[in-house]
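Below is one structure; the comments refer to it alone.
Only one protein chain is missing from this complex, and each of the others stays in its spot.
By letter and in written order, the chains are A, B and C; residue numbering begins at 1 in each of them.
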Amino acid sequence: MKLNEINLFRTMVRLRAFDEACIEGVPTFEIHGELHTSIGQEAIGAAMAQSLTLHDAVVSTHRNHYHALAKGVPPRALMAEIFEKETGLCRGRGGHMHPFDPEHNFSATGIVGASLPVALGYAYNFKLKGLPYIAVGICGDGATNHGTFHECLNMAAAWGLPLVCLVENNQYAISVRFSDVTATPGIAERAAAYGAFGRRVDGTDVEEVVKAFAEVARYTRKGGGPSLLEATCYRHRGHYEGDHDNYRERAEKQRMRAEMDPIARYRRMLVERGAAEDELDQIVAAAKGEMSAMLADIRKDAMPDPAGAMDHVFAEVV
Amino acid sequence: MKLNEINLFRTMVRLRAFDEACIEGVPTFEIHGELHTSIGQEAIGAAMAQSLTLHDAVVSTHRNHYHALAKGVPPRALMAEIFEKETGLCRGRGGHMHPFDPEHNFSATGIVGASLPVALGYAYNFKLKGLPYIAVGICGDGATNHGTFHECLNMAAAWGLPLVCLVENNQYAISVRFSDVTATPGIAERAAAYGAFGRRVDGTDVEEVVKAFAEVARYTRKGGGPSLLEATCYRHRGHYEGDHDNYRERAEKQRMRAEMDPIARYRRMLVERGAAEDELDQIVAAAKGEMSAMLADIRKDAMPDPAGAMDHVFAEVV
Amino acid sequence: MTADMTANMRKINASQAVAESLFQEMERDERVVILGEDVGRCGGVFGSSRNLLDRFGPMRVRDTPISEMSFTGMGVGMAMAGLRPVVEIMFVDFIGVCLEQVYNAMAKIPYMSGGRVKMPMVIKTAGGNIGSAAQHSQCLWATFAHLPGMQVVAPSSARDHKGLMAAAIRSDNPVIFIEHKGLLLKQAKEFLNAGDVPAEAFVTPIGKADIVRQGGDITLVTLSASVEYAMEAAAQVAGEGIDVELIDLRSIVPLDVETVAQSAAKTGRLLVVDEDYLSFGLSAEIIVRVLERLGPSSLRQLRRHAVPDVPIPAALSLEEVLVPGPASIARVLREMAAAS
Partner (left out) sequence: MTADMTANMRKINASQAVAESLFQEMERDERVVILGEDVGRCGGVFGSSRNLLDRFGPMRVRDTPISEMSFTGMGVGMAMAGLRPVVEIMFVDFIGVCLEQVYNAMAKIPYMSGGRVKMPMVIKTAGGNIGSAAQHSQCLWATFAHLPGMQVVAPSSARDHKGLMAAAIRSDNPVIFIEHKGLLLKQAKEFLNAGDVPAEAFVTPIGKADIVRQGGDITLVTLSASVEYAMEAAAQVAGEGIDVELIDLRSIVPLDVETVAQSAAKTGRLLVVDEDYLSFGLSAEIIVRVLERLGPSSLRQLRRHAVPDVPIPAALSLEEVLVPGPASIARVLREMAAAS
């Protein structure tokens, strides 16, 4: 697999700039509810972007922006939805936890454990029609202790469905440490209980994640049945914007920020390999500029018209 | 472990005679709803009876009679409940799927997958209080594909709770073959996904089941955390009395009845070891007599008084 | 119905009517798939998906493990992927296992997506009291109806079982289709609300109530098996000069208040019979909707007869006094007639 290093770096940087732009809407109350960012988890989104086709499906979680972008959801429509504008992907009805893009086979849910079942439905459809596509169901580490994890991997394996279960193991479910509530050290080892293909990867090493994701995707796409990829990482911000985050030691957070920032890590790596700092800086600046401009533009969009508040409950008027 | 062979045989024979007496209530419409018998699964009940103490807890399923009897629930009160009499364990409110005996820490549920969580609550209580008791949660093979199986084994293992998960793998969930809907050949192998102690046993070889159940119970009682015992067996009758049971080949059923009847197997074994056929016949006759007499007696009991139909919804009148 | 009229009727029971509808809809539209426990090899525990596996194979007729939460969510994903899934939850009592996917996903995604995603999905399930105790006897239609975004259908006649199932499958909206265990094995000609079940595919529109019996004294509104009980009761009291107008709602979302209100305006007396729990349910909703239409003092009598907020006991001696049946409905009708 040939990697375009600069592209990978740019993808990650754009993801982060996207979430940083979103964060600007919190103190202004443009975004209310709980905004979940993925800062620190860019390598995983970037890896998905490399291996997925338009027809593949992705079903994500409450922490979904990167996955949407990786799947090709138009950033402007996504951000407009996060800002709950009429121009948003879902006309402002969904908001940041519920983006739906049928054209890109992308959706998400705010309910933990609810992503895999929906992904399984896509996988079933691909198998039924004999299509060479895969469905990626995304979970956090916390979601892997939900019953649907077990049920879905079992069904996918029993019927040979093309489901990739991608676990972002950032070690916490809000305040609850993975190790306090989980019987096994990690998640990849559970694949054996379903005869699925399991793999663990350092989710902050972008090239490794790209390779690992490509590997599991290929395995599943070729008819091998479900696969499970556990990407270890760390959530650098609070569970949601505004979270007091007093359940993690300051020292832990500092260390993790130093060691487990995929963008900083990759930058160091690229520089070691001879990349020009300038060029990288420019990529960062361009991404920030792009997202700021997008935000500024979206801010001018109209909020949904209250007259339409009751629309879309049912497809047909009966 | 010293086994009292005659006792074991008698236990199994009494269990079967109990269920056979219950079946008599079906054509007469004394029992309506779905009566689930355990005929063919006597060895498992007998094995439990050997290792459990009064304080241990058992939470069973829709197919619960043998487990109740193994736990020491008074047979008369149980049968009276199955016949929905005011003299029943639950005053006729529960019926055959919902026997509750707080004195013996026994309960059941008609909802698949709902037994393990309740058993976990008992296990938690034992751990909280530092008591040397175990909670046995019983599942069928079908129930092991329900999310609670995963959730409960994970919690029990993460917290070191004294939960024994006993799986009666009779190969079918109503008409659905275990192998058609399950990723792994068996269930015991899933224990590894929780770092639990897993074991498979031929559930129609009573001495083997006794040993295996004693082993997992001892392991868990000594603080080893959860264990999982898969006892393979076969359901000789329909899923419920009245089931057309046209989803299993006649040949399969005949073969299984010949090979996997725990009572017939044990009888052959005992006779080979020198037991007197007479004595065994007498045990069978005595058990049938006991249960017939019990049934005749229960038939004289009153049905619940309609005046009390609204009682017991709430504990206190508010 | 006279012997003459029933003589030429097809010999088909309600569960066969459902199976036939599924068969024809699956023939008609290859996007239709059915999944659930025991829907395939055994054709459904009540036979309402018989013959489908042989004809359409296991990818379109899928026997599932007991994993309701996930296969309901799988249905949601299938619908989003362009299929038209029918997901069977064997007994409605089990819905608590998977209600999350039902009300947070299936029912809300069309709205949450701003109308960009359709959800042509049917949840097919069986309810009703037939002496099966607390965990296998519920109706729960009001539980669904309280939560926005899904249509809730509960057929009464054999004919409606077929026509409403076709409508549910062809609808682009999520539909909860609640069969009654006590009706499924009944032959079309045994229904009091009898009527031939056409052999060809047909659609009974969802949302239009059926005036099963015309009458001028009391408006009796109900659905599902209680339509049968109410017909029996109405026939009983007719001899005593009480003329009941009986309305089969067919669905409670949408609720055909129009038809009910017109009848109530005529009779001045409204009785709702409901096999579901009394409180926070169908009976109060209908009464208030009618009063909202006709005015707060428009009716002389308002009455509801439902399961009085108690789990269903195992013993039939107890169930009988809790669940509305022909005798208890007749009693209530007599009380109403006597009162004014």
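Definition applied: a residue touches a chain if its C-beta (ideal position, glycine included) is under 8 Å from a C-beta of that chain, and two chains touch if they have at least 3 such contacts.
Everything numeric here is computed off the predicted structure, so don't read it as measured data.
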| item | value |
| --- | --- |
| Option touching the unshown chain, where A:Gly25, A:Pro75 or A:Gly94 are the choices | A:Gly94 |
| Residue in contact with the excluded chain [from A:Gly72, A:Gly110, A:Pro162 or A:Gly195] | A:Gly110 |
| Identified contact with the non-displayed chain, of B:Ala119, B:Ile134, B:Val167 or B:Val209 | B:Ala119 |
| Of C:Leu52, C:Met74, C:Val87 or C:Ala107, the one touching the omitted chain in the full complex | C:Ala107 |
| Missing-chain contacts mapped onto chain B | 57, 59, 88-94, 98, 100-102, 105, 107, 109, 111, 113-114, 116-128, 135, 147-148, 151-152, 154-155, 158, 311-316, 318 |
| For chain C, the residues touching the chain missing from this view | 69, 93-104, 107-108, 111-112, 133-135, 142-143, 145-149, 252-253, 255, 276-277, 279-285, 287-289, 291-292, 296-297, 299-302, 304, 309-311, 313 |
| On chain A, residues whose C-beta touches the chain left out of the figure | 32-34, 81, 84-85, 90, 92-98, 109-113, 142-143, 145-147, 173-176, 180-182, 244, 246-247, 303-306, 308-310, 313 |
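Note that only the chains that are shown with their structure count from here on.
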| item | value |
| --- | --- |
| Greatest separation from chain A - chain, by CA centre | B |
| Separation of mean Cα positions, chain C and chain B [Å, integer] | 36 |
| Chain A-chain C separation of Cα centroids, rounded to whole Å | 41 |
| Touching two or more other chains - residue numbers and ranges from chain C | 64-65, 67, 69-70 |
| Residues of chain B engaged with two or more neighbouring chains | 145-147, 180-182 |
